[in-house]
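Everything below concerns the one structure shown next.
Left out: one protein chain. Kept in place: all the others.
Should a chain be cited, it is by its letter among A and B, assigned in written order, with residues numbered from 1 in that chain.
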Amino acid sequence: MKRREFLGHAGAFGTMGLAGGLSVPALLSGAGRAYAAGDDIPVGLLFSLTGAVAVVEHTLHDAALMAIDEINAAGGVHGKQLRAIVEDPASDPATYSDRARRLMIRDKCVSVFGSYTSASRQAVLPVTEQRENLYWYPTLYEGRECSRNVMYGGAVPNQQQDILLPWLVENFGKRIYMIGNNYVYPKEENNYCRILLNELGGEVLHEEYVPLGHSDFSSVINRIRAQEPDVIFSTLVGDSDVAFARQYRAAELDPEKMPVCSLTRSEVEVKAIGGDAAAGHFSSAPYFMSNDTPENQRFVENYKSRYGADSVTHFVSEAAYFQVYQFKAALEKLDPANLSPTAIRDAAVGMSMMAPQGEILIDPNLHTHLWPKVGQWQSDGQAKVILQSEGRITPKPYAAYPGQDCTGDGLVKS
Amino acid sequence: MNTRLSYDIIGLTLFAGVILFGVPALFSYDGFELNTFSRYLSLAIVSMALALSWGTAGLLNLGQAATFGMGSYAMAMHLKLKASGDGLPDFMGWNNVETLPLIWGPFQSLTFTLLAGLLIPAAVGGLIAIFMFRARIAGVFVAIITLAFLVAFQLLVIEQQGLTGGQNGLTGLAQLVLFGWKIDIYSVSFYYMVGGCLVAALIFGLYLTHSKFGLVLRAIREDAERTRYFGYNVANYQTVIFCISAGLAGWAGMLYALVLEFASPTYMSVSFSLAIVIWCAVGGRESVLAAAVGAILVNLAEGRLSDVFVEGWHMILGVMFLVVVMFMPRGIYGLLVDAGRVLRRKPASTKEALPFDTPLNPKQES
Partner (left out) sequence: MDVVFNQAFAGLSIASILLIIALGLAIIYGTMGVINLAHGEFVMLGAYATWALQTYAGLGVVTALPLVFVAVAAVGWIIEKVIVQRLYTRPLDTILATWGIGIILQQAVRLGVGADSRFVSGPHWLSGNIEIGALVMSNYRLFVIAFSIMVLGATWLLMTRTEFGMKLRAVIQNRGISECYGIEAKNVYSVTFAYGAGLAGIAGALITPLFSTIPTMGTGLVVDAFLVVIVGGLGSLMGTAAAALLIGEVTALFSIVINDTLGRIAVLAGIILLIRFRPRGLFPSDIRH
């Protein structure tokens, strides 16, 4: 082979070797450290910045980081700053597991904030529980979990549906069409919905699941047109939700007669759907960006000034935000020399604080008491709150499974 | 041939030395670092499995992740049963499954699981191989059929939630008790087990490639028609190597499920399958040892780069892949071979600069 070719090959190899070599210092890092023994308190941020879920997760990263910076600017905790160690798990559960180990074992974080999907949370669970670390999970999920090492900041099915279903049946009718993506979250929510509908005398016309990321809803729209449900109960996520909303509108179906009531549609999806297509439909969530409280106004203003005037906050980023503050409040109760994850967890139980959605409380089962609301989307991309729960709703992760209860001592079967 | 074998043996010994002694010493026997490295080692096994079918036999199996996934699910099923005690695995109850599906029953037994993790992927690989090679499908079409199979298989696994845990996969697994040894995946002994498996797989792979079987495969890779004229049953050879490759991938999958403590449909995604191809390409697909090294290097680079460049590491990896494919078509192995030739001042033809199975006329493969 000619010398030129060889030089080309060697040059390519050399470049890569250089890149690898530059990382040698990082390669040899990782000496053992006790928890927060140094001048700062390491916390992990495990939200995807690349890949399919990054659309939502980067907003969670942004909100959590903002909270950390706010706390640091106000002097930190016990005089120490919070050091955010950011990892990008690239929307892949295997990478989640790998980066979580890095944060919890090598970097000795006292807590890790992360995850949007249940798959990624479950991938992280083994190392969290083994190392007795604390994972702060801000996202709504299907319940049925009762780990002693996870702080659940999002709504479980009973919190989303207990006030929603009676209102839907009363205002629109009893014939429900269920559409969701094909994985455990929509299935659990639909399961719980059926239980409630049984009591309310409602009827499920059709229960349908499409693959994650599925975008063509012509068949679904055809079926809806044929069956004419009173309400479309949607647990579609991400792209599927955006595509469905747009195609619903293109099909000129009427949100006043057949509204879509979604458990997962937030300001993020509505921004992508466009105000016209989103208007008239409903979402059930503990938080909407339009919530009119001083805490929320401050939150939204700070968020917008930091991340751009057209950025939005939503019920998961709000949870990511308040969980950091819950973490701080728990830290403050502790002795600075003893900041272990389990101590933080024990200090957090029973704590209440003012979040942008209202005053929230941490249950002994580590889930959060929230204020569910039903909002109707307007054409400006914001939701108008139509229904508000009168009090905080207690989280019951096993509400659909009589005989099992998630308590402060873990899962109790009776 | 003999010189090559001795180089390979030297290479393997060096590699085994580095993996089994050098690396643990470098990391001061730290459990976390060794655990991370074990993951790289299990990925090295699937990469070398691909090198057997692609580099040696010229069959680009884009569905390698499917057989890998089967192995990981086999192990995970066993561990899930162990974690569920006498009851049903939790996700089944939530999917309204009343009794344990027949498929799950045998996985209670460790021996069955270990055998299944090797033989079921091999059997599936065999079926696909028979399907393809009896019809003399070759080249690009092998890649496409295996890719289509991979996509379909992943969809099927996700669909059958009651059977496989769906999108979330199988989580909440027990620790493996391997014939009395309770495995702690952060221990040095676990690392040695994985390293030992890799070295064993490499020895097997080297044995295959240096045997007459390997010679015939290379002949098939270069010109299948001509090999047929010599009287060899080309389809049989291709099927056998495809099976072996699939079985090894299953083995790698079992180890991977152990390291990560869960099995997921993402192990069977198109991007993961292509990642395996990339590791094999970076190392050099003609040599099983090089493919294994390639997998370790790329994953190591990914691990370290993502530490340093949180935002841009994905992009950097993409650029690196492109550079390797364009300028190092035979991977690092090719670079070493060429360096050896330059040092010995031997002249070389243009053809030798390219991978063996490159057709000179691009249309030869249709």
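The definition used in the following text is that contacts are C-beta pairs under 8 Å (C-beta built on N, C-alpha and C of every residue); 3 or more make two chains touch, one makes a residue touch a chain.
As the structure is a prediction and not an experimental result, all values here were calculated from the model.
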Contact with the hidden chain (one of A:Y116, A:W136, A:Y177 or A:Y209): A:Y209
Full-complex contact with the absent chain, from B:L14, B:L115 or B:A152: B:A152
Full-complex contact with the absent chain, from B:L274, B:V308 or B:A339: B:L274
Residue, one of A:N222, A:N338 or A:T407, that touches the chain absent here: A:N222
Contact partner of the left-out chain, one of B:V140, B:L178 or B:L215: B:V140
Hidden partner chain, residues of subunit B it touches: 60, 62, 131-132, 135, 137, 139-141, 143-145, 147-149, 151-152, 155-156, 158-159, 270-271, 274, 277-278, 281, 311-312, 314-315, 317-319, 321-322, 325-326, 329, 354-355, 357-360, 362-366
For subunit A, residues in touch with the removed chain: 49-52, 54-55, 58, 182, 208-211, 213-216, 218-219, 222-223, 225-226, 238-239, 242-243, 246-247, 250-252, 268-269, 271-274, 276
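Throughout what follows, only the chains that are shown with their structure count from here on.
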Inter-chain centre distance, subunit A versus subunit B - centres from mean C-alpha coordinates, in Å: 34
Residues of subunit A defined as touching subunit B within the complex: 1, 3, 5-6, 8-13, 15-16, 19-20, 22-23, 26-28, 30, 49-50, 86-88, 90, 92-94, 97-99, 101-102, 105-106, 118-119, 122-123, 125-127, 144, 182-184, 187-188, 211-212
Contact footprint of subunit A on subunit B as seen in their complex: 26, 30-33, 35-36, 39, 90-91, 94-95, 155, 158-159, 161, 166-169, 171-173, 260-262, 264, 266-267, 297, 300-301, 303-308, 310-311, 313-314, 316, 320, 323-324, 326-328, 332, 334-335, 338-339, 341-342, 348, 350, 352-353
